[in-house]
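One structure, pasted below without further comment.
A single protein chain has been omitted; all remaining protein chains appear in their positions.
So, subunit A:
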């Protein structure tokens, strides 16, 4: 840019170059503290993971440089792909349900027809304030067929409810926990987006004789499209990073929740049970890239339609 500039005499803003230089330094000064922290806690770990992923540490034979071998192995690793399949299934079913409920609740709150709106809002949001670990433990106790709520119902009514921690149902049970935890959070995103829609639009719609359904589909939904896209992206990332819930439920369902249940749990097991830090780093990086690509595609699509 600077080297191809025309002679100074004909420049439209002759005072620009030195000023720009000074201005940019001031800017860096402001973000400096952030940049340092960012470099240490974000860039350095990523760089270190990439570095790690190029080696292989064996119990016998020690550490050796293997180039991209770990990546090749990960791409052919059935355990990794089946865990990715599992979280993708989770994503396809759980995320629409969760966002659908959150949207309904947000629209209901925003409609102004709800009695006790503040109480309703805070109680829907409350589960989000419960740490995921506590929430999972709590649900785990409810799911128990011998000691928990399910067990109590079974013995009180002499029925046999399906075991929520069985191999077939445990993914749905995890979905239920995650939905319970995050409906309130997503509701809040949608609700705050709805609150900033100018009143004049509603007035105009009323004058045109539009009903509530029409107002929702023609005004509210288009207006909060950005919020919808953001919530979807967060949910995709959240699904791909599923870890807390399966790892905490595992002691209750050791045979149903395997050590390669989700990609994150798989990398954790590789690293901490198998001492395969290098391979684990490669799997984590591949998973990070996949998440980034999918989140980016969703963002591009969502925003393009919105424009």
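The rule we apply is simple: a contact is a pair of C-beta atoms (placed from the backbone, for glycine too) under 8 Å apart; a residue touches a chain by one contact, two chains touch by 3 or more; residues count from 1.
Everything below uses one rule, namely that contacts and distances are computed from a predicted model.
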Discussion item. When one chain of this assembly is omitted, its UniProt record names it as which of these: "Ion-translocating oxidoreductase complex subunit D", "Potassium-transporting ATPase KdpC subunit", "Na+/H+ antiporter subunit C" or "Sugar ABC transporter substrate-binding protein"?
Written reply: "Sugar ABC transporter substrate-binding protein"
Worksheet item: Looking at A:25, A:115 or A:157, which makes contact with the chain not pictured?
Response: A:25
Discussion item. From the list A:76, A:118, A:199 or A:273, pick the residue that touches the absent chain.
Written reply: A:273
Worksheet item: Among the options A:60, A:196 or A:213, which residue touches the chain absent from this view?
Response: A:60
Response to the item:
Where subunit A meets the chain that is not shown, the residues are 1-2, 20, 24-25, 28, 35-36, 39-40, 43-44, 47-48, 51, 57-61, 146-147, 166-167, 251, 254-256, 258-260, 269, 272-277
